[in-house]
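Heads up, one of the protein chains got dropped from this complex, but the rest are sitting where they should.
Just so it is clear, A, B, C and D label the chains in written order, and each chain counts residues from 1 on its own.
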Amino acid sequence: MQQPILEVNGLKKYFPIHGGVLGKKVGEVKAVDDVSFQVRPGEILGIVGESGCGKSTTGKSILRLIEPSEGEVKFEGQDITTFGSEEMRKLRKDMQIIFQDPYASLNPRHTVEKIIGEPLLVHGMKSKSERKKRVQELLEVVGLSAYHASRYPHQFSGGQRQRIGIARALANNPKLIICDEPVSALDVSVQSQILNLMEELRDEFNLTYIFIAHDLSVVKHISDRVGVMYLGRMVELTDKEKLYEEPKHPYTQALLSAVPEPDPDIVKERIILEGDVPSPANPPAGCAFHTRCPFAMDICSQIRPEFQPVDNQHFVACHLYDGRQ
Amino acid sequence: MVTYIIRRLLMLIPVLIGMTLITFSIVHLIPGNPAQVILGETATGEAIANLEETMGLNEPYFVQYWNYLLDLLQGDLGTSLRSKAEISSEILPYIAATFELTFFAMLFAIIVGVNAGIISAWKQNSWFDFLAMLFALVGVSMPVFWLALMEQWIFAQELGWLPAYGRQDSRDPIAAITHLYVLDSLIHLDFARAFTILKHLILPSIALGTIPMAIIARMTRSSMLEVMKSDYIRTVRAKGSGQFLVIYKHALKNAMIPVVTVIGLQTGVLLGGAILTETIFSWPGVGRYVYEAINYRDYPVIQSGILVIAFIFVMINLFVDILYKKLDPRIKY
Amino acid sequence: MEDVILELSGLSTHFFTDQGEIPAVDKVSFRVHKGEVVGVVGESGSGKSVTSLSILQLIPSPPGKIVSGSIRYKGEDLAKATEKRMKRIRGNEISMIFQEPMTSLNPVFTIGNQMREAIRIHQKISKKAATEKAIQMLKLVGIPRAEDIVNEYPHQLSGGMRQRVMIAMAMSSDPSLLIADEPTTALDVTIQAQILDLMKKINKEEHTSILLITHDLGVVADICDRVVVMYAGQVVEKGTTREILKDPQHPYTQGLIRSLPKLHGREEKLYSIPGTVARPKKDRVGCRFAPRCEFAFERCFKENPELYQLGDGRESRCFLHTEKKGERLEDATTNT
Amino acid sequence: MEADEIEAISPWKDTFRQLRKNRFAIIGFTIIIFFILVAIFAPLFTSYTYHQQDLVNRLQPPSAEFWLGTDHLGRDIFTRLVYGARVSLMVGFIAVTGALVFGTLLGVTAGYFGRWVDMIISRIFDILLAFPSILLAIAIVAILGPSLENALLAIAIINIPIFGRLVRSRVISLREEEYIMAAKAQGMKNGRIIFQHILPNSIAPIIVQSTLGFGTAILEAAALGFLGLGAQPPTPEWGQMLADSRDFIQLAPWTVIVPGVAIMLVVLGFNLIGDGLRDALDPKMKN
Partner (left out) sequence: ACSGDGGANPDESSDDAAAETDETADGESEGEAEEASASGDGVLVFARGGDSESLDPGSTTDGESSRVTQQVLEGLLTFETDSFELKPALAHDWEVSEDGLKYTFYLEEGVTFHDGTPFNAEAVKVNFERWADPEHEYAFADEGYVYSMYGTMFGGYKGEEGHVIEEINVVNDYEIEFVLNQPLGFFLQNLGMSYFAITSPAALEEYGPEINENPVGTGPFKFVSWTKDDSIILDKFEDYRVEGLPKLDRVIFEVIPDNAARLIALRSGEIDIMDGLNPDDAAGVEAEDGLELLTRSENNFGYVGFNTQKEPLDKVEVRQAINYAIDKQAIADALYAGYATTAKNPLPPGYLGYNDDVEAYGYDPDKARELLAEAGFEDGLDIELWTMPVARPYMPDPETVSQIVQNNLEDVGINATIVREEWAPYLEKTLQGEHQLFILGWSGTNGDPDYFLSSLLHGSNVGSSNRTFYVNEEVDELLDGAKRAIDQDERAELYAKAQELISQDSPMVTLVHSTPVMATTSKVKNYVPHPSTSESLAEVELVE
């Protein structure tokens, strides 16, 4: 098998909660709680889950935009959590991120030229004219025109801004791009433009994506493999066909059944989950999903299920599949 | 809640220590020898040296500071060089006088400011709004002392409607209990006197309260406008509530959250501004106490006076913070 | 018709701003029948919210103003009703819930306080009785621990719970019509499923008509009987849910449906409508969708098409429906 | 695409456009420009000097000869007023610049480096802010001795924590902005992030605060002048002019009214501009 480009082992990110008279740490938000997966070069790994389940934190921890609390992140075989700040800075050429909010992720006081040109500058392209040329090239790649370079972000529509964000991410020919919900803020009709663009770019530049989203159909559309997160944990991870056709984890099943589809012919057996997602500051013991799980057993409230392969490359964290590997 | 208050109090400790250090240093950096001031133009060098000795002025700086801290911890603010009285007891009537003035100034500022702000927001872009906001802008641009002089000139001198100075009818002084004269006269059930005392409060309160009033009015207006745009106000309207309920119940409480902070800050500003107003209206308050002390180089009074004012200011802000949390249930303690 | 509860005809709401006059809602007409769930779909900025707010005269004014048209509620024109009359309608005859459950409740009052207020505005009952009614309503929408919840503040509840509270509040005076402006957009899928379920239940059990505003065609498929599609302030297509989703007539509707990634079935490269969503703009000539339309021809840029009646209450705003161009439209559909 | 029709407008141009539409701001600018011109060309307006005494013509009411009357030393009030504009504008400028420079430095340091640096700087701000400002200014001037320079210094000092806190809070909130995180993700160094991304985006509130600060500084200087702790005679500082004329309010009200109105107008001018800028720069007004 091919050497993975990225390998995440036991990644954890706990945010401290301060309180009490002296403002001591009184608890932690377990935003990401022991997540492991691998990404192969050239593939698109989708990550889905409900709001607050830790998708963004996972993405940002991988890039060390948030310092992970624990765990290992290996990029091309090197554990980058041990890198110093200068090493890390250099590495950022190869690992990029696209943010959810195209409005917030562009500096409102910089022109598009500056926004896209700056990463070039900091990674060594000193010549102004060279940068200018490259910026125009990039703009065309993402479907904008060269004359857009002198504009400011607020003069663009959401979709166009997201294109600028993508151009910025592409500037230094990265190997891996983490896409944190890149289309969820966009209009439906524009969303497909961006999805198509991203696919084209992947093919053209042989990129690898981690594609984070909460929209199951979008993830399904673009990914090769999909991981499902619940309350800071990865509960299921496998090829997309397998996941959508025969989901194994009860949460995945419920999730898939709950998605309304624009097709009156599909009559679904809805699994309506009771209650809300528990707080990550105080996750249930054992399996985090047992409080809402229709198949919950005694063991579920006591022992945290292992995240393990049930079938070939089909990882699930659920006691229902204990001993089926 | 209690933990929050305790935490805030603990956080105050470094601030308080810093404050004592500053007041102490300020006072000791002021040029001029208090012994010289006490003895005046006619003093001999020897007499001055003797007095310095007795007053402990030639101890090393940090020894003096340490002694000062120890005394403070025992509630001892020192002894006034000028009156030779215990500052901790002498200062109380001054604080009461300032408190009364500040209270009424703030009352004026809040009542007028908040309502003007509300009506302005309600009738946005009406002529009332325009005039009120213009007035508020002029209000914040006006020097307090000038306003005080103008008031005194017009209302006391030219029109003779209101008394020009002081806290009460000087011919007929009140028997002070709390030194808050309005309260005292009510305790005595002497309503005629309460009326006179209130009359004395009008001009200085307006002079002192105008700037905060203008600031509060502007703040209330913008805060109200902001709140009025919010989703929950739309919800209330969708429920079929009338405008009055919308404004005075739902919008006001939310809009007051930032306003309360401003009120707290302004109260502190008032305490400072009181120095000017108190001098002009012969108000025997703590601002004037400190100001006179500066002229007199009354070290202990300057240092304690500034410290006490700053302390009150800090306490008001603490109180406001707590109130703030009470108004806004979202905030966790 | 007897059972028409709400009928908008030619409703235009404009905003008068520094940037000029914005026709956010432009001659919108549709009906809601008794017991029916009507969906209004359209992308962001297409005028859905403004339409719904116009019905209850909740448009922020200034800058907004209903410039023409009528809103007939049980025969009465709400566009001309006085504020006093509107107060009695709002929350009583017609209730409304909003997209953002996080911000739609007043953060500084308890749930009970806000619900009681909603109840007592329209019903002369004691405070205690109102509290009881509130608890009863909360139970109806499936909120556990309703007795405690009434004493809690909005921030202590999750998004789904808040949306239920909003629904409970809206339902507390038995309205004939419930307007829901994107009630589930801010919620997670599993929670959305709960809320949609609840709305269906209300529609079935209380026979409340629902005007559901959404941009999610999936939601429409799930719950609506009929659908109105909006684009740039105008209605571009109307029909039953099945008709719209299975046999869209307007190029925009077609494009929209084709550009959605599917959860089921094989996926292929997504269709995409070029360009960006048009904002409503005064004095725009031609079809609003023309710049993005792959079928656009000369006329589309010169005149704005009207809604063509396609029979059975189906309507579509496209010149392709004129006889001459009829076939081309057919072509386009079969091509999908 | 519609966006194509729009030319590239920088946020600054945009602000300027907004500002031009704001009638109050225009009035403010007019007032301030008027006073600036008056200050620059002071000697052209008058044939007197500001310290020229004429004891025979003490306390004269306004007349053709003395446009705004004379003060208790027979000096022409109009002349003093005109020269006083120099003092007031200078006070505002120097005090605000001083406070701005030091406040920004401290604020950026505290906000960006956090931890104990932030702790110490923030506590210093807290302590300074724990004193009512005018009181602190009085105390500082009392240490240094009354003079215009010292009053300026005191006003600058009491304004430092105001700017400092503002900048610090901007820096802290910007640190969490996605575009700052994006900059970090591009591999930019701290210095670049501070100077290219954080500071330019903090400028709007700083400008607003500076403009309003001009007004407050002038008021504070006047208050110190009034207490005899600011500019010293015969400097025609407005607050000090008020203090001088205070005893003559009944005999010669103009001596008191005129400087007061001047102070008010200038401060009003700055406040109008500040308000206008706030509206123009408020990001909420956009989109």
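Here is the rule we use: a residue touches a chain if its C-beta (ideal position, glycine included) is under 8 Å from a C-beta of that chain, and two chains touch if they have at least 3 such contacts.
Values in this document were obtained by computation on a predicted structure and should not be read as measured data.
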Left-out chain, listing which of the shown chains it touches: B, D
Of B:Pro93, B:Pro258 or B:Pro329, the residue in touch with the unshown chain: B:Pro93
Touching residue (missing chain; options B:Thr3, B:Asn67, B:Ser126 or B:Ser170): B:Ser170
Residue among D:Pro43, D:Pro61 or D:Gly145 that touches the chain left out of view: D:Gly145
Residue ranges of chain D at the interface with the undisplayed chain: 51, 53, 55, 58-59, 72-74, 142, 145-147, 228, 232-234, 246-251
Residue ranges of chain B at the interface with the undisplayed chain: 31-34, 36-45, 47, 50-51, 54-55, 79, 81-85, 89-90, 92-94, 97, 149, 152-153, 156-157, 160, 163-167, 169-176, 279-282, 284, 288-289, 292, 295, 297
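Simple rule for what comes next: only the chains that are shown with their structure count from here on.
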Mean-CA-position distance for chain B and chain A (Å): 54
Distance between the centres, which are taken as Cα means, of chain D and chain B, whole angstrom: 24
Residues of chain A touching at least two other chains: 157, 160
For the chain A and chain C complex, residues of the former touching the latter: 50-51, 157-160, 187-193, 195-196, 199, 214, 216-218, 220-222, 244, 254-266, 270, 272-273, 275-277
Complex contact set, residues of chain B against chain D: 14-15, 18-19, 22-23, 26, 29-31, 137-138, 140-146, 149-150, 152-153, 157, 268-273, 275-276, 279, 287, 290-291, 294, 302, 306, 309-310, 313-314
Residues on chain C engaged by chain B in the complex (per definition of touch): 53, 56, 58, 60, 62, 86-92, 95-96, 98, 100, 103-109, 114, 117-118, 121-122, 153, 155, 166, 169
